Each structure stands twice: as structure tokens, then as C-alpha cells.
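Here is the structure we will look at.
Excluded from the complex is one protein chain; the other protein chains are retained at their positions.
And then chain A:
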């Protein structure tokens, strides 16, 4: 038992509850408290990262109930990495929102913090049903956040998003029910043991349940046949919300990594590598579709939203191959792409705020204000996202390319990824040259002020791509260790033996 594990859940919960009660307090007080909560969350996740870096599993059992009977939180390297990644992203997105995006809705900060709480539960839980609850917590907060902001543009994409996710939740419950009805447990470690004992009809039930679970995770991750909701919803969300949503698809990817490596991993007997032969081609087609969408994007935010889909394809292809090197490479790219995409959403918002009525549309317009600053930020973000050297996206993609062993998979992955990256570069250079270079004579009326918060948050998120390059060695060591830990199923199963409070002697 380690009580620190609950800190990343309790901190945003308490901060969010506080926000819910002080909707009428002065906005400066609400902002200070909300930002303080996010900073505190970041500190707690870094503490957990340092703790998890020793390679052991830590456990927090709610109510001191011994797993598999109670719900547990489990901290390992993967969970710690996701927590830190989310907290860093959340801090800068939050800082950006304080530049003015949080006005107009008294509960913005509360929803933001509840969303973080849901994300953190999802990353730490060791229980399948608790994962469902975590998804619901983060989803209901995200529904509110998606609708945040004035105007009617978000209603229809919001409705699609909500209805789709409700259907996803129903499918999640059905698959949980199918798995529970046969195995009699929902604890992930216990499930990993029980699936080995199944045979005959029971095996088929779990197989069906596992495949339905993959559908749900693919919906969250926006894998191809389930990804059409994403571009419109993300492109119309308020910028800091869109930036935070960059991590939402990664929850689906995290869930696939966690559940499918642990329960349906290499040594799961008849259920080994369930669904992974479907995942690989779908991931590649997702990548292609993302590139096509990016080429046809009409506005910068839509372009970045398609970049989210490109990164989903790029991440799931190596994960489907499942080797240790591939997973390590995918984790490295995950870190890079999440921050870069979030930074690009913020850059797109800066562009929109400085171009008057042209907003972020990819059309010629009068020269924007603060062009030098914004164009440099866009350049860094685009280079990192497209995967050109010397920024982090290049190293991520290089690691992914390097991780596949020769064979038909290698031919497919190399050709799709490299050609896809090439067309991504074309998409970004087209958008960048039209938006920043081809200006027409004219005058922009009432450009919005470019506050220090906005500059700092955008600059920091985009600049993280340089930080990843500077610390590429340690980060890669960490992802290697994470992948090794993920592949070692037996070590995870030992959490069932960890003594509870009062049993230690």
C-alpha cells in the first residue's frame, strides 16, 4: 500500500469541488486556485514518476480490500509517464485558458479539473470496471468542455460526440459483462491469470468480449472506422480544450497497451495477441486517411485535428506489432506527438486571434499582427509534427521505423509512414505559406491582444519538442524500461500478493 498513489486523483477532485462552490467568486481568485491545483498535480505526478522509476509496482487498495476483491490503483512506469505527460500538458493548456478562454462559463475550471481527475483514474486503475467509470468521469467533463464557448458552431459536433461515446459506453459494459460472466473477476491482474484457465465456450465468450473491448478503445483512440467524429469536434473546440483533448485519444491507446499486453499478451494461451492482426492494417489506413484529411483541411485547426488522427495511426501500428522495441518507440513518439499537437492547437488559436475575420482559415488575408513570433512557433510545431529533423517527431518516427524487423510488416509500415510524412510536410507547408506569407493589402480591425499567458503557454508547449530532443537519451532509456516492464507479465501479477495495511507483520 502506498498512499501517494491517490494524490493525482484527490488533488484535481478537491480543486474541482472547490471551483464548483465558488462559481461567483472573483475570476482572479478562481484562476489562481485552479492554476495552483494544476501545479500541485504536476508536482505530485513528478514525485510518482521518480518513485515508479525503480521498476517496481506500487499499489493502493481502496478501503484496504485485498485485490482481486477490491478496486486497486497500480503505479508502474507507463502509468507514471502518462500522468506526467497529462499534467504538463494540462498546466500549459490551463495557463492558456487564463488568457481569456475561461470567461463566459463559471464552471470551466471545475470541468477542466474533473477531466484531469478522470484521466488520472484511467491511467492508474487496475480494474476493468473502474476503467469504465474513469472513462465516464472524463467523458462527462469533456462533454461540458467541448460545448464551452459562445456560438452555435459546437452543438452538432458535440451531439455526435456525446451520442457516439454513449454507444461506446454501452458496448464497454456489454464486454465487461461478458468477461465477468466467465472469469468472475474484473481485476486486470487476476483476469490475466484466469484467462489461461478457460476452454471451449468460455474461451469464445472472452474472445468476443475482448474484441468488443477493442472496439471501445478504438473509438476512444479514433482508429479508422470510428474516427469520423474527431476532426469536426476538435476543430471547433475552444483552443485550450482542444489542446487538452490531444491526450484524450491517447487514453484509448493507453487502454489498448495496458489491457491487451497484460490480459491478451504473448503468453495468454489461446487468446494471445487477440485482435492485433486487425489493429495493424487499420492503424496504417488511419494514418493514410489522416494525411488525406490534412491535405484537404480548410483551416489550421482542422489540419491539426487531422494530425491527431495521423498520430493515432502512427502510434497503433508499432503497438500492434507488439515487440519491446516497437512499444518503446511508440511511447517515445506518444510523448512527442501529444505535446506537439496540443501546442499546434494553441498556435492555431493565436493565428485566429490576430487575423481578424479570416480567423484560422487557410486563405490569403491581410498581414497578421505578431507575425514573426507566431510563424516561428508554427514552424517549430509543424517540423516536430511532420517528423523532420532535428525535432522530437523525427526521433520518434525514426525509432518506430527502426523497431520493425524485416518482413511484410516492415515494408508496409516503412512505405506508409515515410510517404505519409512526406505528404504531411506538404500539408503544413501549404498551410503555412498561405497563412503567413501570402498576404494581401488591407488592415486588420481590432486584433485581439496577445497576452503574456498565451505566449508563454504556446511557446512552452511547442518548445517541449526541443526539450525532448535535449533529453532524448534519458527519455528513451525510460521508454525502453517501460516497454520491458510491460512485456513482463509475471511481475504485474505479483501485485496480488502485496500485503494490505495491518498484514505487514
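The rule is simple: a contact is a pair of C-beta atoms (placed from the backbone, for glycine too) under 8 Å apart; a residue touches a chain by one contact, two chains touch by 3 or more; residues count from 1.
Basically, contacts and distances are computed from a predicted model.
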Protein name as given in UniProt for the chain not displayed, "Cation/acetate symporter ActP", "NADH-quinone oxidoreductase subunit K", "ABC transporter substrate-binding protein" or "Multisubunit potassium/proton antiporter PhaC subunit": "Multisubunit potassium/proton antiporter PhaC subunit"
Touch criterion as defined above, residue of A:10, A:47 or A:140 at the omitted chain: A:140
Option touching the unshown chain, where A:169, A:273 or A:488 are the choices: A:169
For chain A, residues in touch with the removed chain: 129, 133, 136, 140, 143, 147, 152, 155-156, 158-160, 162-164, 166-167, 169-171, 173-174, 176-178, 180-181, 184, 186, 215, 219, 225-226, 228-229, 231-232
